[in-house]
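With one protein chain held back, the other chains of the complex are shown just where they sit.
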Amino acid sequence: MSLEELTSPTARQDFIQLLDAEGNRVEHPDFRYTGTDDDLAASLRDMVLARRIDAEATALQRKGELGLWPPMLGQEAAQVGSAHAVGPLDEVVPSYREHGVAWCMGVDPLELLGTFRGTSMVDWDSRAKRFHLYSFVIGTQTLHAVGMAMAMQRDGLVGNDDPADNGAAIVYFGDGATSQGDVNEAFIFAASYAAPVVFFCQNNQWAISEPIALQSRIPLYRRAAGFGFPGVRVDGNDVLAVQAVTHWALERARAGEGPTLIEAYTYRMGAHTTSDDPTKYRRASELEEWKAKDPIARLTTYLRSTGAIDDAWSAALQDESDILAQRLRAGCTSLAEPQLADQWDRVYADLPPGLASQRDQYRAYAESFEEAR
Amino acid sequence: MSLEELTSPTARQDFIQLLDAEGNRVEHPDFRYTGTDDDLAASLRDMVLARRIDAEATALQRKGELGLWPPMLGQEAAQVGSAHAVGPLDEVVPSYREHGVAWCMGVDPLELLGTFRGTSMVDWDSRAKRFHLYSFVIGTQTLHAVGMAMAMQRDGLVGNDDPADNGAAIVYFGDGATSQGDVNEAFIFAASYAAPVVFFCQNNQWAISEPIALQSRIPLYRRAAGFGFPGVRVDGNDVLAVQAVTHWALERARAGEGPTLIEAYTYRMGAHTTSDDPTKYRRASELEEWKAKDPIARLTTYLRSTGAIDDAWSAALQDESDILAQRLRAGCTSLAEPQLADQWDRVYADLPPGLASQRDQYRAYAESFEEAR
Amino acid sequence: MSTMTMAKAINAGLRRALAADPKVLLAGEDIGKLGGVFRVTEHLQSEFGADRVIDSPLAESGIVGTALGMALRGYRPVVEIQFDGFVYPAFDQIVSQVSRMHFRSHGRLSVPMVIRIPYGGGIGAIEHHSESPEAYFAHTPGLRVVTPSTPSDAYWMIQQAIAADDPVIFLEPKRRYHEKGEVDPEAQPLPLHQARVVKTGQDATLLCYGPMVRTGVEAAIAAAEEGRDLEVIDLRTLSPLDDDTILTSVARTGRAIVVHEAAGSGGIGAEIAARIQERCFYALQAPVLRVTGYDIPYPPSRTEDGFLPDLDRVLDAVDRSLAY
Partner (left out) sequence: MSTMTMAKAINAGLRRALAADPKVLLAGEDIGKLGGVFRVTEHLQSEFGADRVIDSPLAESGIVGTALGMALRGYRPVVEIQFDGFVYPAFDQIVSQVSRMHFRSHGRLSVPMVIRIPYGGGIGAIEHHSESPEAYFAHTPGLRVVTPSTPSDAYWMIQQAIAADDPVIFLEPKRRYHEKGEVDPEAQPLPLHQARVVKTGQDATLLCYGPMVRTGVEAAIAAAEEGRDLEVIDLRTLSPLDDDTILTSVARTGRAIVVHEAAGSGGIGAEIAARIQERCFYALQAPVLRVTGYDIPYPPSRTEDGFLPDLDRVLDAVDRSLAY
């Protein structure tokens, strides 16, 4: 597809789908899923386990073990499909709801919990995992991702003859985030420098209580065209389509063809966070409609229809999921308690003397206090 | 034109022109100039006088009477054409180079000088003139304009049956400004609320030393489509086209049809400001090319060809211009010197006691000092 | 007279302001149907309509910048920033535009705007949800910065802030949202820019505000048991500071301790200490001490109890002050 075609508002790829809600594979003129059914079973496994992690964390919050949890229920295909397109030199920059992406990038889900339990800021080694820190100020991370992409250009990781030498960044954000100045500036910088970055917007229809219509009157993916790069909308509950589209966009980026905006059209089936009460602002019927489009159900239906998975496979996965859940429950309560005294050492690479003595005073005070008890 | 048509990147109105560089009127399928040649003569007069104000201010800066001046040379048609479309209930929100708009809105050009002489912050009565304060932090004023437009909606000034009851806001900004988060947020708020606002971007090809290509790889007017409202590019050196397009956009806004982005394609013929040296970053030949598209020259040619103006008309205008220039030169040096002691009273609507005593202490100190001399 | 939480008191104050003046508007993220994440604007949209209680796109600079535009046409916008840590995207609009429009126009224009910010820690939140940004605003000429500590003050101060013709940063101590107190809608409130002596005392002056007032009062009660008579002042206004109330008290007690959650360096306590020593130099029997958040970013919430000033840290400072 030419850029003109891709940026035309009447382009036929308005909604890219390769697996419909009933679990039937459908054709798309421009995109196809190139993996095998076994690959899809691996995706299904990740989606199921991601959903389980999410469910357990939600339950842990209900039990008071976490202060907060932002559930990703319903967004499994968008997250797992895109994560499966990530290559070995790519960098992944999440927002705060990308538990499924984290899982695929090899982050121990226990490390996800620390942030929400209040035992840590962000626990995982973002460089080793190529999965950056969660980001809580809406939209800010899109600029960081563009900067990483600019760094990759300077590292000689873009447009090399051998595709194995190329890398790109992919950054996650929500539909609400598209209203932030930072996100639009990220579009501008990325376009201006043809930076190798994929903007992966999970349009889950809501920004807390605000419907997407408040942020944009037209489909979000069309935003990109006005900045001079392609935007596409993909069925975010179709893991095949998400992976195919993300693969294509990352390839473009790595090849030096610049940024792409992917709007993964999906739905936040749960609350915004465990503190939220969606009944205040949305119809129950809406959830019902989206349940019919469940990303896991449709993939299961499809893989069962092809015989790629069977009852035994599902039972084994259920076991694996139970073990994981068990590990999370046990691990959560035994996450190391943070020490305030340790926090000073993380403020500066070189702790200034004044701050060191503030820490020492705190320590002495805390100890004197302990002794006095 | 439908919104779809207007937002299509291949729409034929890519560059709206009604008077070509040689001074010939040309047809456009969608836009036409509805004024008479006398109206055009009035526009020419404003353009000539605006250019003269600009030239005098530049000269005053050279003589050390102003600290700085941002010349508008070359942008006369964009400014006068758009200002002539402003109606009696409209609000005009400028950036810092809109001396021609200021002139048309009835701001005494002497009041423009105070800011750049350092005698005042902003001198004119922005409410009485419906011409808001100059704004120096790039892009910020676009949000203020959208807020004013939202206020107009609440004032019942939008979409009334009698067009005379309707108003809108028009906000000016540069090509460089389009990269600021604020400007893009302004697009979002305006689109979301269908606010009656016209975004008037003077693309004068440069943001100080940065060419437009650094801010956008594609024509700027196309940015709007991605936000869900029309964007059009007009020959910014053609006062007929600018006025026709601005008139149309303001009418849309007043009628409740929401925002429009107008990209007035023009050229900054002078330096960015009197502190700038454009030879460092741009070819002399570029200026020559644009001289051939001079907005005043082409309108003069046209009006002479129709006989609407003649030598006598031009001579009278020259006299008027000389008198104005003379008034500026004399007036500039006699602008009242500001008093530091007066500044405290402008910080708060109700001066807090602590600040009042700070002012009094300053005054006492300054006086003691005067006495000691 | 009725008993209500601070969140409800602000809600009631907003309702009264909306009812009294059609020019009053609310804007912010999720303030409509949801009533804000703290429910402070609950039911107001259904009562006053979506034109007056406006759900805004997710962009703080846009919220503040458009509110400024509305203020310029005579409206009195009250915007909500969802959490303290999300005010920074609007910082430019606040410090370069909102705070200066009156000045820039030589007094011709005014910006009767209120920026409500739930602030402070102590609720076990994730990062960016426990910030105390008041010093940034207090250092910015043209802004007024106030913070209530009780439901009654919250009820009145929000109305006074809306009535003020200057832009007001209205800081709401979120961890006190659900504490209850008496609110008398017939009372004669204290002026907005006056501190309140919550408890008189002779031995030292505790200066606190917002979430720390309760801590200060508790400290005074505990100190009383040890025979120490502390004066507790609720600053209420952080900019401008109510010098009279502060200096009169310290001139008498000779000792002062400022308490706040924000980082100590460059915080409100620094300005207060600087003023007190400037103007009560001979009266001071001990240096002005500060009990504040440490000079580190807000730490993981399971360490916040140690980070935040508490009874013990305040009493420790009282001991140190009295030891001079």
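Lettered A, B and C in written order, each chain numbered from 1.
Here is the rule we use: a contact is a pair of C-beta atoms (placed from the backbone, for glycine too) under 8 Å apart; a residue touches a chain by one contact, two chains touch by 3 or more.
Just so we're clear, the structure is a prediction, and the values are computed from it rather than from any experiment.
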Among B:Ala55, B:Leu89 or B:Ile208, residue touching the chain not depicted: B:Ile208
Contact partner of the left-out chain, one of C:Arg73, C:Arg290 or C:Arg313: C:Arg290
Option from B:Ala21, B:Ala42, B:Ala55 or B:Leu68 whose C-beta touches the chain left out: B:Leu68
Interface residues of chain B (partner: the chain not displayed): 67-68, 114-121, 136-138, 176-177, 179-182, 207-210, 214-215, 275-276, 280-281, 337-340, 343-344, 346-347, 354-355, 358, 362, 365-366, 369
Missing-partner contacts on chain C, residue numbers: 61, 85, 88-89, 91-92, 95-96, 99-100, 103-104, 127-128, 135-136, 138-142, 239, 241, 262-263, 265-271, 273-274, 277-279, 281, 284, 286-290, 295-297, 324
Missing-chain contacts mapped onto chain A: 91, 120-123, 125-127, 132-133, 137, 140, 142-155, 169, 181-182, 185-186, 188-189, 192, 343, 345-350, 352-355
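Everything below uses one rule, namely that only the chains that are shown with their structure count from here on.
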Distance between the centres, which are taken as Cα means, of chain C and chain A, whole angstrom: 36
Chain centre separation in whole Å, for chain B relative to chain A (CA means): 44
Chain B and chain C, separation of their C-alpha mean positions in angstrom: 40
Shared-contact residues (touching 2 or more other chains) in chain C: 56-57, 59, 61-62, 89
Shared interface positions of chain A, touching two or more other chains: 179-182, 214-215
